[in-house]
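Rather than the whole complex, this shows some of its chains in their spots.
Labels run A, B and C following the written order; every chain starts at residue 1.
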Amino acid sequence: MRPSGRTASQIRPISITRNFTAHAEGSVLVEFGETKVICTASASDGVPRFMKGKGEGWITAEYGMLPRSTHTRCDREAARGKQGGRTLEIQRLIGRALRAAVDLKALGEHTITIDCDVIQADGGTRTASITGACVALVDALTFLRKKGSLKTNPLKHMIAAISVGVYKGEVIADLEYLEDSDAETDMNVVMTETGKLIEVQGTAEGEPFSFEEMNEMLEYARHAVREITDIQKAALA
Amino acid sequence: MRPSGRTASQIRPISITRNFTAHAEGSVLVEFGETKVICTASASDGVPRFMKGKGEGWITAEYGMLPRSTHTRCDREAARGKQGGRTLEIQRLIGRALRAAVDLKALGEHTITIDCDVIQADGGTRTASITGACVALVDALTFLRKKGSLKTNPLKHMIAAISVGVYKGEVIADLEYLEDSDAETDMNVVMTETGKLIEVQGTAEGEPFSFEEMNEMLEYARHAVREITDIQKAALA
Amino acid sequence: MRPSGRTASQIRPISITRNFTAHAEGSVLVEFGETKVICTASASDGVPRFMKGKGEGWITAEYGMLPRSTHTRCDREAARGKQGGRTLEIQRLIGRALRAAVDLKALGEHTITIDCDVIQADGGTRTASITGACVALVDALTFLRKKGSLKTNPLKHMIAAISVGVYKGEVIADLEYLEDSDAETDMNVVMTETGKLIEVQGTAEGEPFSFEEMNEMLEYARHAVREITDIQKAALA
């Protein structure tokens, strides 16, 4: 039923390449099948103004797509002069998700800025971004610890994300572009390595979905995230 | 346990005032307790460029807060020169939710623009907006039918929305500001009058949440929406 | 001659509702007939940078119209990304007028921010805004005095505003939309409760006007403001 011949719950091959570029404290190329995202984590001293004086750190994220990461060229947001609503929504999601992975008190007054730049898009860019960014974040935290800026490891747990959905009446996991653009329901799930939920965003693109479909999608997500967490850990080993 | 003394699943008094202002085809003041939002639905001929020639209609939404709808004054977005990420996220949600309530083919080449302007905020402004906007939308569709622009009623089903969350370890419904700003998990649910899901957006603000909490929140939402749908129908009667 | 049957000098019923919303230090709904504006006054410590170190306070104003306050929907300025020339002109007028009502030295280093948001427009929104904002300002000053932040009352005199004009060759007061859009001359007058002038802005929309018409318009304004001042005082009593 799926264009790729995958089974309903089967995710695409996932690959995580660390140290992909030279300058960032953490730099990862993450691939979910044909979706490819460069995720960097930049560590800097100090925190944004609204966080000052709390003795806590901050994690924030920005997201972008190269204009020709997509089938037809999309506008360059820098040239248009503003980031679109979809971009803002995604980068807010990435930032929120990664903050949930870290004990901000233990991070102290440091800021980690995550940049997720899609160089090739085939569905699931936001879940690939979160998954790759978590690995880049771990590398940046390690950098800070080696440098002596952190006494303890502020990471509370790894996080990973997956898209699930209802496609031609069936629940499936890890939608690629062809499925995504035709799905009845599209849901992104961010979870901890311990199987708890951090973010659930489900949307009926066509028909409303039932509580049963909701539960089945969550189950598929649970299995996928378990698998992805193993890949993250292998990459970090 | 709740500041207001409400039970865990108890929603606030909800009031829906139709024809609140004079000019819009649909104009509603919706109140969820102390949260007050003016929702208008404006009908116009034609559709945006990207929809032209499909013989379908379009529904879009914009959202704003009066600067002093909040405890301390927030910046006027028009003066700052751009809408923030939260605003864009909310208005995209409202638009998506209402499009899911309507058969766009049956709407023909008409555009309905929803405006939700919060005049007083006490938590749940986006769910109140969706709830009120649906009633304004019904009035605007009725206007188009009376005018002879529509042959059939494009409304597929009423929709309504509610916030649920985990607060001090307990699942509760319809969070007011004091609860919202202190909740571990915050989830917005949009449903049809027939009990199906249109949108689920759950976020762990503090600790991750479990599948059990997820399910309990969805159950609370299901009951709340049933109640709210009755209030919408009474207002329209 | 007038669409409403009013006499030439007759103003519309004016209503002033204090404490219209909950959070602002001053919050007023002002109605000039079918024109309805929410005016809030927000008090905060400190002054903008250009006023620092003078030991004086500051009063500033912002103005907006809900997109569907008008007969046909107007663009949301926040979405367009800038405030139009008319909006800037009106909010500069409101701010200037209210600063003329207050002894800024006696206000000390506090800022009062006025927000005037039109929820329904039928002509005269700027004069209604000034009239309502003055009452909201008085409430905010009272708040500051009760809180002990001010030792004396910085209010020098109440102010109020009215539109006058030449319509079908006759001088009239308090133009509603139908008159306003068809008037030869349109003039807005802001005065003190003691009958002195703060601001006069007269524009020939069609034919130039004579010195005699100018004087007659000012006389109409003088009488109207006297009446409006009484309504303001009754509301504050």
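Everything below uses one rule, namely that contacts are C-beta pairs under 8 Å (C-beta built on N, C-alpha and C of every residue); 3 or more make two chains touch, one makes a residue touch a chain.
What you see is a predicted model; the values in this text were computed from it and never measured.
> Which total copy number does the whole complex reach if 3 copies are given here?
6
By definition in this document, only the chains that are shown with their structure count from here on.
> Of the chains present, which has its C-alpha mean closest to the combined C-alpha mean?
Smallest centre-to-centre distance to the global C-alpha mean: chain B.
> So the centre of each chain is just the mean of its C-alpha atoms; given that, what is the distance between chain A and chain C in Å?
50
> Return the distance between the CA-based centres of chain A and chain B, expressed in whole Å.
28
> Which whole number of Å gives the spacing of the CA centres of chain B and chain C?
The computed centroid separation for chain B versus chain C comes out at 33 Å.
> Multi-chain contacts in chain B: which residues touch at least two other chains?
82
> If you look only at chain C, which of its residues touch chain B in the complex?
21-24, 27, 34, 36, 38, 40, 42, 44, 62, 64, 66-71, 73, 76-79, 81-83, 87, 113, 115, 117, 119-120
> Under the definition above, what is the set of chain B residues touching chain A in their complex?
It comes out as residues 82, 85-86, 88-89, 91-92, 96, 100, 187, 191-192, 194, 196-204, 208-211, 214-215, 218, 222.
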